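Reviewing the structure listed below.
Every protein chain except one is present and positioned as in the full complex.
To keep things simple, chains are lettered A and B as they appear, and every chain counts its residues starting from 1.
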Amino acid sequence: MTVSKPVTAKTISKDEFFYGHKACAGCGGSLAVRIALKVLGKNTVAVLPAGCMSAVGFNFPQLCFSNNAIISTFAGTASMLTGVEAGLRAQGITDFNAVGFAGDGGTADIGLQALSGAIDRNDDIIYICYDNEAYMNTGIQKSSLTPFGARTTTTPAGQNIHGNIRPKKNMFEIVAAHGIPYAATASIGYINDFMQKVQKASEIRGTKYIHVIAPCPTGWGIDTSETVEIAKEVVDTGLWYLAEYENGEFKLNHRPKEFASVEHYLTRQSRFRHLTDEDIEIIKTSRDKKWEYINKNFG
Amino acid sequence: MKPYLRDFVPQNLEDIPEATAYEAGYLVTKNAGWRNVRPVIDNTKCVGCLQCYLYCPDGVIFQDDNKVDVDYNFCKGCGICQKICKVGAIRMEAEK
Partner (left out) sequence: MSKHFLSGNDAFAYGIRLARPKVISAYPITPQTIVVERLSEMVEDKSLDSQFIHVESEHSAMSCAMGASSVGARTFTATSSQGLLYMAECLTYASGGRFPIVMMNANRSTALPWNIYGDQRDSLSLLDSGWIQAYAENAQEALDLALLSYYVAEHKEVQTPFMANLDGFVLTHTYEVVDVPTQEQADEFLPPYETDNKMDLQNPRNLAFSAGPATNTAFKYKEHNGLLNAKKIISEAETRFNEIFGRQYTGLIEKYKSDDADYIIITLGSISGLVKQTVDELREQGEKVGLVRIRYMRPFPNEEISQAVQNAKAAAVLEKDISFGNEGTVYTNVNSALKKFGVEVPVSNYIGGLGGRNISEVEIKTIFSSLKTNPSGVNFLGIGVNDSE
């Protein structure tokens, strides 16, 4: 394995591979896809399941990927990636990246079985989950990566129930538990960290998984200009974290000196505006418990 | 290299491909009409840090001689570039 110099704004490819798409203004998911493809370069075959990024990028004849790209079935991101990789390799083609971009529902719900299968086989693919914390393409319904307390169109906030009653599924550690060669968490608010993780993934053989938080202004209830800011804030509050799993070990990449205000993070988003002080306390307690675990188990 | 606008819009039976496969990066519509505001870059203030270019979800900010410029055909006016610019070289102007 060769370790390249970390990619930066100055050195990243000037080519644009995801362009002219119809994503909402300020879309975090499209930023994650755009940046990852710029890191991976032109010899990349991208697989995108039904979901926001395929819906906005592949409306014939408006086709927004300048590299090879294909839509998979909703459940089939990883299995189609497996076929793409095997099909190219079987024809003696080796200089390529096979990358998948699936949302939170496509990854943690309907696509989890196929993803688990691909990791189990250690197929040489990169799987990127752009997590905007709900089924945004269909109109903001709850997924298993919707955080506690969030209002979605299927977890309404009322007198009796204050939005989603369950915490986010822990995809990063579920993936790591397979013994995957490389897994990482990221946020589009820390884009250099994300870029370097994609770069690292491209230099490792076997299955790679990157889970990147990619806010959705429409679903989160923020201004289109605030996407990057809030993606940074979620890390600064400790509600998300930047970490890697490699060689069987967890490593924390970024430790906030002190956590930024959870109240500020939550109340600026309309999906959380209904939360009571008690709800916010539950969120903070759960964060603190998570960090106890991180401090104990992550290097 | 990037997807670019084409003149020809395949619509008729004979122009439509046999399978769901077509040339990559084939654009036939712009996104300019989505915008209420547009980013305007003051190149006298720009220090060439490229953060606006990096963080643009649409990739419409491009490098031009150590400075940056905007492809207004595809800018949606989200305002992320203006927020990310540490030196205040980008302002949002209302579209007329």
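As a convention for this text, a residue touches a chain if its C-beta (ideal position, glycine included) is under 8 Å from a C-beta of that chain, and two chains touch if they have at least 3 such contacts.
It should be emphasised that the depicted structure is a prediction, and the values quoted were computed from it without experimental measurement.
**Q** For the chain not shown, which residue from A:Cys27, A:Val99, A:Ala114 or A:Ala201 touches it across the whole complex?
**A** The one listed residue touching the chain not shown is A:Ala114.
**Q** Tell me which of A:Met53, A:Met80, A:Ile128 or A:Ile230 is the one touching the absent chain.
**A** From the options A:Met53, A:Met80, A:Ile128 or A:Ile230, the contact with the absent chain belongs to A:Met80.
**Q** Which of these, A:Tyr19, A:Phe65, A:Tyr190 or A:Phe272, touches the one chain of the complex that we don't see?
**A** With A:Tyr19, A:Phe65, A:Tyr190 or A:Phe272 as choices, the missing chain is touched by A:Phe65.
**Q** Pick from A:Ala55, A:Ile174 or A:Ile204: which residue touches the chain that isn't shown?
**A** For the chain that is not drawn, the touching residue is A:Ala55.
**Q** Considering the entire assembly, which residues of chain B contact the chain that has been omitted?
**A** Looking at chain B, the ones touching the missing chain are residues 10-13, 16, 18-26.
**Q** By the contact definition given up top, give the residues of chain A that touch the hidden chain.
**A** Chain A touches the chain not shown through residues 42-43, 45, 47, 54-55, 58-61, 63-73, 75-76, 78-91, 93, 95-96, 113-114, 116-117, 120-121.
One rule holds in what follows: only the chains that are shown with their structure count from here on.
**Q** So how far apart, in whole Å, are chain A and chain B when each is placed at the average of its C-alpha atoms?
**A** One centre to the other, that is 23 Å.
**Q** Quick one: which bits of chain A touch chain B in the complex? Just the residue numbers, please.
**A** 9-10, 12, 14-28, 30-31, 34-35, 42, 60-69, 188, 191, 217, 223-229
**Q** Per the contact definition, I'd like the list of chain B residues that touch chain A in the complex.
**A** Per the touch definition, chain B meets chain A at residues 1-3, 5, 9-10, 20, 22-31, 34-35, 49-51, 53-59, 62-63, 74, 76-80, 82-84.
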